[in-house]
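A single protein chain has been omitted; all remaining protein chains appear in their positions.
Entry: subunit A
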Amino acid sequence: MKRIFIRPELCAGCKTCELSCLVEHCAGSSLWTIDLGDAGNQPRNTVLAGPKGVPLPLTCRHCPEPACVDACPAGAMVRNEATGLVEHRNERCVGCWMCVMACPFGLVWPSAREQKSIKCDFCGERDNPACVESCPTGALSLVETDPAGGVKEITID
């Protein structure tokens, strides 16, 4: 199963991951044109200031036992057993924010555009998540995990 591996010690705090997430999720936009003045444009990841201001990049962990799935009363949060990804079924979401409150990492948010949650979708059809591809320092990388707990780095061209 593919996972995003985070090495906070490599993060420069440039927020390129946030921008590439925005570009990926706002149809027809580019790094040049994405509207940074529109609060409705929300990235699904974030770079927070960690202890002593050290940047801390965060992306959905797609937990094996996801708190958001347990908390969701509408069946909108689902763990895909084949991929291991935690998926948000937008049409079922009732906007009760249980998932928002339950996520221990704070990586599910209320959408600014509608009464629904938003979260990382691992960039859907894309081969690799945009945040990983765009990270200039290697703080975000892609790994393959196996049930025995092994982790193998995946090289992206």
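Throughout what follows, contacts are C-beta pairs under 8 Å (C-beta built on N, C-alpha and C of every residue); 3 or more make two chains touch, one makes a residue touch a chain; residues count from 1.
Here is the rule we use: contacts and distances are computed from a predicted model.
*Asks:* Can you pick, from "Methylamine utilization protein MauE", "anaerobic carbon-monoxide dehydrogenase", "Carbohydrate ABC transporter membrane protein 1, CUT1 family" or "ABC transport system ATP-binding protein", the UniProt name of the chain not shown?
*Replies:* The record for the missing subunit names the protein "anaerobic carbon-monoxide dehydrogenase".
*Asks:* So one chain is hidden, and I want to know which residue out of A:15, A:61 or A:116 touches that hidden chain in the complete assembly.
*Replies:* Only one of A:15, A:61 or A:116 touches the chain omitted from view, namely A:15.
*Asks:* Any idea which of A:36, A:82 or A:148 touches the chain not displayed?
*Replies:* A:36
*Asks:* Please give every residue of subunit A in contact with the chain that is not shown.
*Replies:* 14-16, 18-20, 22-23, 31-42, 133-134, 136
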